[in-house]
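Heads up, one of the protein chains got dropped from this complex, but the rest are sitting where they should.
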Amino acid sequence: MAPNKPKNIFINGPITPAFIAESIQKHSSKKSIGAHQLFLGQVRADVLPQGAITGIEYSAYETMALNIAYQISEDAFAKFNLTCMHIYHSLQTVEAGQICLFVFTSSSHRFDAVNACSYVVERIKAELPIWGKELFADNTYIWKKNLI
Amino acid sequence: MAPNKPKNIFINGPITPAFIAESIQKHSSKKSIGAHQLFLGQVRADVLPQGAITGIEYSAYETMALNIAYQISEDAFAKFNLTCMHIYHSLQTVEAGQICLFVFTSSSHRFDAVNACSYVVERIKAELPIWGKELFADNTYIWKKNLI
Amino acid sequence: MALINIICFGPLSDLMITTTCEANDLSSLKLQLEDTYPDIKKYTYNMAVNQRILTACLLNDNDTVALLPAYSGG
Partner (left out) sequence: MALINIICFGPLSDLMITTTCEANDLSSLKLQLEDTYPDIKKYTYNMAVNQRILTACLLNDNDTVALLPAYSGG
């Protein structure tokens, strides 16, 4: 079921493997689930003329982002036969190699979890008012531009 | 890169959240990765005329399954621009609510990880010689039939 | 004239844009800001009034207008 009001999706700093494991573990009591799909966004150490990216500092229009994330969640539950859906996005600094986005969909049969996960990831990238500042070792930065 | 010979994909008993967390953690040193896609198969407690399924006991034609998994892996690396790919499947008993299949694909940009993951899951279900025995509380069982 | 709160995000947050402004409607606010801070025009951005992205509307006292350049989350 979709939550009936916006819940927090933001985590300060990286999303840890331990947090992901805990999320998975919590679903072991939901015995109608047959399939989970997880998408994880990881910060790349892309090399630009300024050097290699050491991390990304995320900021967001938080209240607006939570309302839109809620709408995306409601739409996903209307469109797919889901048991659960969770979205987590980092704020503040996430180092290269660490995880900044975690989308988790679960359903009885794999079609719904698989397709809902991609649907949600695409909408998050397009619609959530979140910005990344790519950080370099020399304390300079450039604002991240997502591929369209 | 695809491994150059079949590696073991089988785990006796359930695939634990801790094992999944460890797999994710290992990829934090691969700093060209921007996206991970994980598929997890979880055993459902479906209710049949015999009662609710308490677990599934998996068996496989192991050597043949490893060779086919290797071929699937090679094909996935040829078809998608992947950094890493891992397949794990349980043997023996996995209880309802526990995880029996873990497919993990990673790439720089999300398209490849997302599409490779589904490609690999579909081929695993269709091609790996693995069988599940659905167990009931009264010690009876029926052989699992996958939806086509 | 309505007294409007202005908030800026992403690269627009680097431009030291005012946090309050007087305007009657969104179009005139946009012109006024671009006139005062011409660097804004280097960016493609949307404007949200009280969290809703709009292209034109009348403004009231205490409305919050956010300047939203292209998102780069994920």
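Per-chain numbering from 1; labels A, B and C assigned in written order.
Convention: contacts are C-beta pairs under 8 Å (C-beta built on N, C-alpha and C of every residue); 3 or more make two chains touch, one makes a residue touch a chain.
These numbers come from a predicted model, not from an experiment.
Considering the complete complex, the chain that is not shown touches B. The missing chain, though absent from the display, is touched by one residue of B:33, B:53, B:100 or B:114; that residue is B:100. In the complete complex, the hidden chain is touched by one of B:33, B:53 or B:130, namely B:130.
Only one residue from B:14, B:41, B:55 or B:97 touches the chain missing from this view: B:41. The missing chain lies against chain B, touching residues 41, 58-61, 63-64, 67, 89, 100-101, 121, 124-132, 143-146.
Assume only the chains that are shown with their structure count from here on.
Listing every chain that touches chain A and chain C alike gives an empty result. Put simply, the chain nearest the middle, going by average C-alpha positions, is A. Put simply, the C-alpha centre of chain A and that of chain B have 23 angstrom between them. The distance from the centre of chain B to the centre of chain C, each centre being the mean of the chain's C-alpha atoms, comes to 49 Å.
Counting partner chains per residue, chain A shows two or more touched chains at residues 41, 121. Counting partner chains per residue, chain C has no residue touching two or more of them.
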